[in-house]
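What follows is a single structure, written as structure tokens, with notes after it.
Removed from the display is one protein chain of the complex; every other protein chain stays in position.
Then we have subunit A:
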Amino acid sequence: MPAPVTSGTTRPASAPDAPASRPAPRRVPRPRRTTGLRRASGLLLALALLAVAVLLSLGVGAQGIDPLTVLRALWENDGSDAHAIVRDSRLPRTLVGLVVGPALGVCGALIQAYTRNPLADPGILGVNAGATFAVTMGVGFLGLSAPSAYVWLSFGGALIVTGAVTLIGLRGPGRQMPERMTLTGVAVAAVLSGVGSIIVMKNLELFNRVRFWGLGSLGGRDPEALATIAPLIAIGLILALGLAGSLNVLALGDDLGSTLGARILRTRLLSVLAVTILAGAATAIAGPIAFLGLMVPHTVRWFTGPDQRWIIPGSMILAPALLLGADVLGRIILPSGELQVSLMTALVGAPVLMLLARRRRASGL
């Protein structure tokens, strides 16, 4: 094995060419105020994108509805078809996006800050694998099929598996914890998905159910589950915002970090807790949506630089904007029917990520 992902030193081993935790001053460093201006305008731009995405999400679909009618429908219900569509079908769907999006984006930012591995996505701690496995077992062996059953099975599976991965990761010396957890998460996810697939491949009906559950989407979700789980996501988001400063110190490495007074173990455990809550809750509501949590923090980082106090709020805004945008495209891309948002995020997001990686002076972690 080559150098480890995070060895507890300031050297970002996974990105040898990248500047260390601060951007290397290749040119004359820009004045502070300009950086702040750029970050603030980036944040405003993301907010504007989000507003547009919300309006489109309420207005676009099999039947297009103009923005004015949309706004009026939010205010009052005049009993028309257009108002019914907005209030009963598109509003819940948009709300799901507004809850799940920030959770996935922030979760990705946390996990990348924590592992300092650019390949890390929320699924790396076994969240998706745990959820899928629990759904497979519950549907296959207990015969559960109610929408709420899927929600709680996936939430429970995600929590149990992430908890187990954390416990195994905790057993070693603290400085190796992120790398150990990454590898443990990959191993656990592999075993669970393998066992799950062996079972699923032998049962045609189960195969069909699991393959459609496995494509996360925003439409047709259980509103009760959303109402129950949304507060958990709020807690996770607040926790993440509170951790941003400590994560910055942690990026300096264990030795320097603890000299500067960072409580390393506490920060790590709280990060894992936040990731677990956010990813587990998002998956429970909308099903697995893989690519968003990986791409959003990378994109935000290229605009804000490595400061978590900007990356986390930025991800919180950009992620739902992208998620809703992808969902809108998924509604209109097929001649009939729609494409699940988990597919659209990757189909739209991946080219964007690649383009950004090519054009910008891509910075590592």
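By our rule, a contact is a pair of C-beta atoms (placed from the backbone, for glycine too) under 8 Å apart; a residue touches a chain by one contact, two chains touch by 3 or more; residues count from 1.
The criterion applied here is as follows: contacts and distances are computed from a predicted model.
Taken from the listed names "Cbb3-type cytochrome c oxidase subunit I", "Iron-enterobactin ABC transporter permease", "Protein-export membrane protein SecF" or "Protein translocase subunit SecD", the protein name that UniProt assigns to the chain not shown is "Iron-enterobactin ABC transporter permease".
One of A:Leu91, A:Ala149 or A:Val186 touches the chain omitted from the figure, and that residue is A:Val186. For the chain left out of this panel, the touching residue among A:Gly36, A:Pro147 or A:Pro351 is A:Pro351. Looking at A:Val70, A:Leu125, A:Val249 or A:Ala290, the residue that reaches the missing chain in the full complex is A:Ala290.
Of the listed positions A:Gly36, A:Pro67, A:Gly194 or A:Pro223, the one in contact with the omitted chain in the full complex is A:Gly194. Taking the whole complex into account, subunit A touches the unshown chain at residues 1-5, 7, 13-18, 117-119, 168, 171-172, 179-180, 182-184, 186-191, 193-195, 197-198, 201, 204, 207-208, 211-212, 215, 290-291, 294-295, 298, 339-340, 342-347, 349-351, 353-354, 357-358, 362, 364.
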